[in-house]
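Not every chain of the complex is shown here; the ones you see sit where they belong.
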Amino acid sequence: MSSLSPDIIAEHGLTPEEYSRIEHALGRAPNLLELGIFSVMWSEHCSYKSSRRWLKTLPTTGPRVIHGPGENAGVVDLGEGLAVVFKMESHNHPSFIEPFQGAATGVGGILRDVFTMGARPVALLDALRFGAPDHPKTRHLVAGVVSGIAGYGNCIGVPTVGGEVNFHPSYNGNILVNVMCAGIAPSDRIFTSAARGAGNPVLYVGSKTGRDGIHGATMASAEFGAEAEEKRPTVQVGDPFTEKLLLEACLELMATDAILAIQDMGAAGLTSSSVEMAAKGGSGIELDLSTVPCREEGMTPYEMMLSESQERMLMVLRPGAEGTAKAIFDKWDLDAAIIGRTTDTGRMVLTFEGRTVADLPLGPLADEAPLYDRPHHPPTPAPLLAPDSVPAPQDLKGALLALIGSPDLSSRRWVWEQYDHMVGADTVLGPGGDAAIVRIHGSERALALTADVTPRYCAADPFEGGKQAVAEAWRNLTAVGATPLAITDNLNFGNPEKPAIMGQIVAAIQGLGEAARALDFPVVSGNVSLYNETEGKAILPTPAVGAVGLLSDLSARAHFALRGDGEVLMLVGETRGHLGASLFLRDIAGREEGAPPPVDLSAEKRNGNFVRSLIEAGSVRAVHDLSDGGLAVALVEMALAGRKGAHVRLEGLPCPLHAFLFGEDQARYVIACPADGADAVVEAAKAARVPLRRLGTVGGTSLVFETEGMDPVSIALPVLEAAHRGWFPKFIDG
Amino acid sequence: MKARVHVTLKPGVVDPEGAAIARSLGRLGFGGVEAVRVGKVFELALATSDTDAARAEVEAMCEKLLANPVIQSYRIELAD
Amino acid sequence: MKTAVIVFPGSNCDRDVAVALRAVTGTAPAMVWHGDSVLPRTDLIVLPGGFSYGDYLRCGAMAARSPVMQAVLEAARHGTPVLGICNGFQILTEAGLLPGTLLRNAGLSFVCRTVNVEVATADSAFTRGYEAGARLRLPIAHHDGNYFADAETLDRLEEEDRVAFRYVEGENPNGSARNIAGILSRSRTVLGLMPHPERAAEPVHPSTDGRALFEGLLGVMA
């Protein structure tokens, strides 16, 4: 057992330096099982070794923050004795290999992160990025991922209320499946993973352990010999039914005082859950692997410790509470077993069939894991593009129809109709709006939720792109009337060992941090997914942001549908006609260039607070924030949502008409207010020093744009609807 | 002619449906069921009557649509 | 009025329907675990939506063989009204309380949207709160809602005025035979339907058209 070949070490993803660090920490060579344990604990996924140094710069505290990063999910106080628990996580690589199961188990994993902390999950969101629509794999991947998310979320009964879908060739070989979950817990009963104290029983509950998802490369190693083919590693298969039982049983047990610490078995299963519990609690842990419930015969300690079988939990019980736990798990038909106990040794000791098979100090596995300050080249931001350097389209109407029917802007109804977005009967606003609204059960308060990032902006300027992701999330929450509370993030990038990629990561994190600080929007949880590269080509930098806000009174909320004839449409915020890195530039003009729209965080805050105050005062009838596709696209979405047209008359523009209509300047909203309240809104804007411009009136069955020196452009709603709704179903049907 | 395609989970892949059925059978009083695994069968009516062509065609269908090669294996039977 | 909601492993609309029942009756329903073999005294039994047993094998198949179902069958025989919503409807067909079965949606995908449904008969405790022919907006959310029965059974259902709800012509979301969205037992005291009235019961829901179903029951039972 003593000499592990350099090949085996390399197959475990450890560098020679890392290996000597292990030998040094142990004062001897590790055996294969111990090497496996180090390899997963020191993986990028568990140790954040490339990103931790930069993640530390993010603002993570605030008056409402109960738990920031470091726990299974972030916890934010909602008042009235409740807290929201939320996090976003990626399942990118598994979803590329097997889209249905990969996405399904991604949902399962993030749900466990939330209910491990004692929260009942109440909402899911999915942020998805796929390759070019015409790439041969894309359609299959889209269909599989969407049905996998549906298959898991629908079954467990947590509504999927929002998300994002983008297409870009940079994701051809590396799709992104980021799933966010939010849950509600009593704020004084949050469960964490720190297992303090010795002599407490360690309980395993949930599905039996199989050979699922054991790291492929390690399979070639000596231990498997001739039967290697038979024992081939398999992808994880999700079982939402067992997860539902696990959820209900855990919440039932959490209502007693049986649980001292709890941790779900996610990536690196039994290894990371047991190490984390003991390391965080400053204790030690001893497991007898002969008692682990196994699905297959002849499983080795190595396989048990590295298995990624789904739907499993590890908990430390108060001594004497075993009977209570057993009764509840029996009721829910779940396998449970005491597999060990906590100690005070600061070590993890594993035994199997009466022998000690691993004996490791916890420090080097957890807190003292490697931490890198990788070389990073600061990116060169793309230069600003003057609005008049982009020629006007020949046919404005055609351009608008093409844009709303494009892969990135068309209606996502085909996706979200497959998600049960109403289960729970608390969904007040499902997918399709700015932010989703989910009522806090039994109250008149609600959560608002959104997921945002614009990868093409991040590619052009990672710092501004990072800022923009946070600002857009904040804006989406604001647009429904919510007070933004906090964010989670999912940093998806290429290979951090390349200084250019590391430069993107650093700049994006700095951008996120700057915006989060300026908007009082702390980062309370997150996830990092690196090495998203195929054949040396990385994905667009994609720091996805998930955000939660609070509506303290459901009666003061806004929707973006145009409803009332004669209402006055106004544009909040300043328009310069910024076309750099815009969808118009890419999809209509065929150019991917220019700086993304600059994000002025104080304007963002001022304009947003102004809009929220209008909503709270009941002065507005419709609100929509502006993002991809700019003003024209926002107006189409508002018209279609309410099945009402509008007449827009634009005069004295600061830039060419097409730049005004399609520019993606930030910090903007369209609002509609009653005709007799318009003057008051104008006055209020003046007082708040918020730029405001009248656009026209609501009514009719067409969207009409008029300006000096041009014949009015009028498009009937059914034409807009066909263009907007048509793309997705057609793409899927081939 | 007719083709029958049997699709089963590869060994080692967890079968939650089979496990739930096995438990349910136990509860219904069928004591001796040690394990259940669930597979699918597709019965295809084919226009061709050329066995070799049919086999090649059905194999291609399995690879492209009927089976998920990552977690499933398949077996083809042909009959007139 | 006393009500009972049966909770199967994997039920996930049990809490939602309990909220609706409580709002209408003023008292919380009894939540009955599937493993119990006796029911509390009740004026209405509800089998809620969800994925009992993960929808494995066939939707509703394993739940229909739960211990509690003997008691439900017995109560139904004695005339206690039984309401099966979505997965509850599937369970009722599997248990033989309603004819036919619910196959996979014709489009094969799960469908969640608010649909237009017509009240096909007002002649039952469940539908007496509506006018026959009334149009309702009700949410659906299912993968297997494609009602199937042989032609003879379908004819009989129609002759006996046992179709309770139909999808509006041209808007059938799942391929159901004769646009059927819900059916009654011969005794008219058992209703199974795919739409979710409990998701259309409050002002924040997509409509409040489902409320009359619960209110109609209240009038009869009180």
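The first chain written gets the first letter, and so on, giving A, B and C; residue counts start at 1 in each chain.
What we mean here is this: a residue touches a chain if its C-beta (ideal position, glycine included) is under 8 Å from a C-beta of that chain, and two chains touch if they have at least 3 such contacts.
Predicted, not measured: the structure shown is a model, and the values here were computed from it.
**Q** Given that a single representative of each chain type is displayed, how many copies of each does the whole complex contain?
**A** Chain counts for the entire complex are A x1, B x2, C x1.
Keep in mind that, in the parts below, only the chains that are shown with their structure count from here on.
**Q** If you average the Cα atoms of subunit A and of subunit C to get two centres, how far apart are those centres in Å?
**A** Whole-Å distance between the two chain centres: 36.
**Q** If you average the Cα atoms of subunit B and of subunit C to get two centres, how far apart are those centres in Å?
**A** So the centre of subunit B lies 33 Å away from the centre of subunit C.
**Q** Hey, what residues on subunit C touch two or more of the other chains?
**A** 53-54, 56
**Q** Identify all positions of subunit B at which a residue touches two or more other chains, and write them in rising order.
**A** Touching at least two other chains: 16, 20.
**Q** Please give the residue numbers of subunit B that touch subunit A in the complex, ascending.
**A** 10-16, 19-20, 23, 68, 70-71
**Q** Which of the residues in subunit C end up touching subunit B in this complex?
**A** Touching subunit B from subunit C are residues 53-54, 56-57, 62, 65.
**Q** In their shared complex, at which residues does subunit A touch subunit B?
**A** 97-98, 100-101, 207, 210-212, 230-232, 234-235, 237-239, 241-242, 295-296, 309, 333
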